[in-house]
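Only a single protein chain was left out; the remaining protein chains are all shown in position.
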Amino acid sequence: MFYLIAALTLAGALAAMTLKHLVHAALAVTVAFGGLALFFLSLDAQFAGFAQILVYIGAVAILVVFAILLTRGSELPKDGVFSRTWFVGLPIAAGIFAVLGWAVIASSKALPSETATPAVNVHDIGVALVGRYVLPLEILALLLTAATIGAVIVALHEKERAK
Amino acid sequence: MIDQSTSLLPQAASSAAGILWLIPAVPIVTSGVIALLKQPRRKLSATLAIGSLSFSLLLALFAFARVVSNWSGGAATRETVNFTWFHFGNAAVDLGWILDPLSAIMAVMVCFVGLLIFIYSTGYMAHDENFTRFFCFLSLFAGAMLGVVIANSILLLFMGWELVGLTSYLLIGFWYQKPSAAAAAKKAFITTRVGDVFFLLGIVWLFAQTGTLLFYNYGAGSMEALALNGLLAQHAAWGLTAAGAIGLLIFAGAAGKSGQLPLHVWLPDAMEGPTPVSALIHAATMVAAGVYLIARVYPLMSAGMPLTASGEAAGTTTALIVVTWIGAATAVFAALIAIAQNDIKRILAYSTISQLGYMMAGLGLGGVAVGMFHLITHAFFKALLFLGAGSVIHGCHEEQDIRRMGGLKSQMRATFLTYAVGMLALCGFPLVFSGFWSKDAILEAAHKSDFIKGPYYLLVFGAVLTAFYMTRQVSYVFFGQWRGHGHAHESPRVMTVPLVILALFAVLLGVIGTPAWPWFRAFLEGHAATGGMHLLFEADFAKLLATSTVIVFLGLGLGWLLYGNKSPKAEEPDALEKAAPPLWAALRDRLYVDELYGVTVIAFYYWWARVADWLDRRVWGGIVAAVAWVFKMFAQLDRLLDTHWVDGVFDKVCEEFSTGGGIVSRVENGRAQTYLRILAFGVILLAAILIWSVK
Partner (left out) sequence: MGTPLTGYLVVAALLFSIGLAGALVRRNAIMVLIGIELMLNAANLNFIAFWRYSPHPEALTGMMFAIFSIAVAAAEAAVGLGLVISIHRHTGTTDLDKMNRMKG
């Protein structure tokens, strides 16, 4: 089960990064998001999983597609999709993976193995949000507001200049 | 310190010795004063010069009187005043002056003859524009000569000696615009210098050996017994003692100044100077300085001479032998050349050389008195002859060639008469003239000498020649026809009066030297004058008288025969020339001595100068140039290093920096992805470090 979801997610991610057609890439990343949601569900984090589906697949992916369409990304660029100096970036990413992998494997002995299934319900999450995590909640609200306003202003400015 | 050889002299006597230094000092100071005057102040300069010399003459007479009174009183006749100039190490340099018969007589003679010549010069140089300079130099010369004469320290004598040489140079080259005069002055100075080098060596050796510069100093002087014995004990090279060697060295100096044989070449050329100069310096005084020097160091020259019981000379020393032979040779040599000369002054110059030879021979053969007597008489009649020649030259409008004169005996009476007196004195005309007595004394000494035989014959031959050439000269100048241009006239009184005075002395001085009353000899030698008229009639004397008469008349007769009243024109050959042309040519060309010098010494010096020049330019100059070249090469090398290495390195470094900066700035390419990559890379590193450290 785990391997299936893993394969799905990774395939989606890989496809997203390598596909030439941007819209296809956006759809592939949506698949990856879906795979991750499944991961969350399999890890007994139902709320996170559903939130993931809602936000990422429902909002972010759509947003990306909108952006692609608005920037005429549907046409295939003539210079190719990869940067001229892709051979520099790739090893770096590989290096990151190497380091992380090494860290994980090296410490695999120290990691906890089997624990009880946590019983989490939405009520608990709600209580935690306004209880213990109320500050981050408020700040997040602020952040979202700012983001919204900012996005609007950026778009507005463009509109005025375009006139 | 005043040295009195015996005690018991009245204190007043010391005053004469005490003021002796004024005798040379006053003319020298006067010379300095005249040097400051401007040229037009003729009367003043002449007055100063004549006045100062008169003052010196008075002092000299005063001193002379003092010595005479000492001598006649039977007291010691030598007084010295010595002082130390400075010390160095253990030795002291002393100066001092001496008042004894020798210096007194010389002082009086120099002052008196000098004074007459000074007076004469005011007339002779009246038309010359450098009148003042002339008297400045004359005064300086007089002072220097008097310094030589009174010196008790051989160093002081040498200083005066050199000063005399300097003034001689200045006066010979007085008309320096004439190249011949300038060359003659140089020749005189250099030739006497050669002699002076030996003289100086002698002085140094004497000082080193005896430890004193003074001649007489309470028995510690270099001419006194202690020192002389020390010198005799020392042996120098070639069988000579130190005394003999030093004596010869000093004689070399005297030979230069007095024109003895190898170093005589300057005297005839010195006739380029004005005639009063020739009269004063080259007849009466400077050339006599050499003879005086030998007389002064006679104790040294005669040191070791064996004496008989009565104190007469029983033998002679090497030094004196050399002196005698050179003197005799010079006498004949110069007389021969004098025969063939045509310049009135040159004849007299060679005559002077010849007579100096006589004086030297007299010193060597007969001692101080014999030589000095001839010096004194010669001073007077030679000065007379030169001044007379000057008068003739002046009267013939600066003509000096005797072939262009003639018949002057009627035109220039006074000059002729006085000149005749001088000429006869020089020839040694019997009995009347002083020259006879002095020359006779020399011949007598030569004849009597058992030790040196040859010089007698040479001196006799020389006497014949003397009479011969003087007759030739007189007949050319005063007899026969006038061959000159213009009209001859007599000279002014200021010139003829000194001539008369000198003529008187030329006659009268003979009186003090006759065997009947040998005052001069006695005075000089410090004993009473024993004599008497009877001595005149002794057999020895009669023989001598006869010989001399024969000699003189032989010469006079030959001369008159050949030249007499005839007046050959300048272009015609001389009578003797007609007879023996090659001989004449050799004599006229002065027996090629100058040419010999020119070929040997002077050629050598030119060669040496060329070598030195080559050395200087090629070798030393080459070395300098090489060093400079090396430095230049270093400089070039430095420059290259600097340009290529230092600058290059520097430039390169800056270039690298620039390039490096360019390369590094590529990081800031403004592309977000690049920055991101770098970030990620940094993260890798940090993570790796973290993980590794935790491990």
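To keep things simple, chains are lettered A and B as they appear, and every chain counts its residues starting from 1.
In the analysis below, contacts are C-beta pairs under 8 Å (C-beta built on N, C-alpha and C of every residue); 3 or more make two chains touch, one makes a residue touch a chain.
All of these numbers come straight from a predicted model, not from anything done at the bench.
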item	value
Absent-chain interface as seen on subunit B, which is shown	665, 668-673, 676-677, 680
Residues in subunit A touching the chain absent from view	2, 6, 9-10, 13-14, 16-17, 22, 25-26, 29, 32-33, 36, 39-40, 43-45, 47-48, 51-52, 55-56, 59-60, 63-64, 66-68, 70-73, 77, 79-84, 86, 88-90, 92-94, 96-97, 100-101, 104-105, 108-109, 111-115, 118, 120, 124-125, 128-129, 133, 136, 140, 143-144, 147-148, 150-151, 154-155, 157-158, 161-162
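Keep this in mind: only the chains that are shown with their structure count from here on.
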item	value
Centre-to-centre distance between subunit B and subunit A (centres being mean Cα positions), rounded to whole Å	131
Parts of subunit A lying in touch with subunit B, wherever the complex brings them together	83, 85, 88-89, 92-93, 95-96, 99-100, 102-103, 106
In the complex, subunit B residues that touch subunit A	673-674, 677, 680-681, 683-684, 687-688, 691, 695
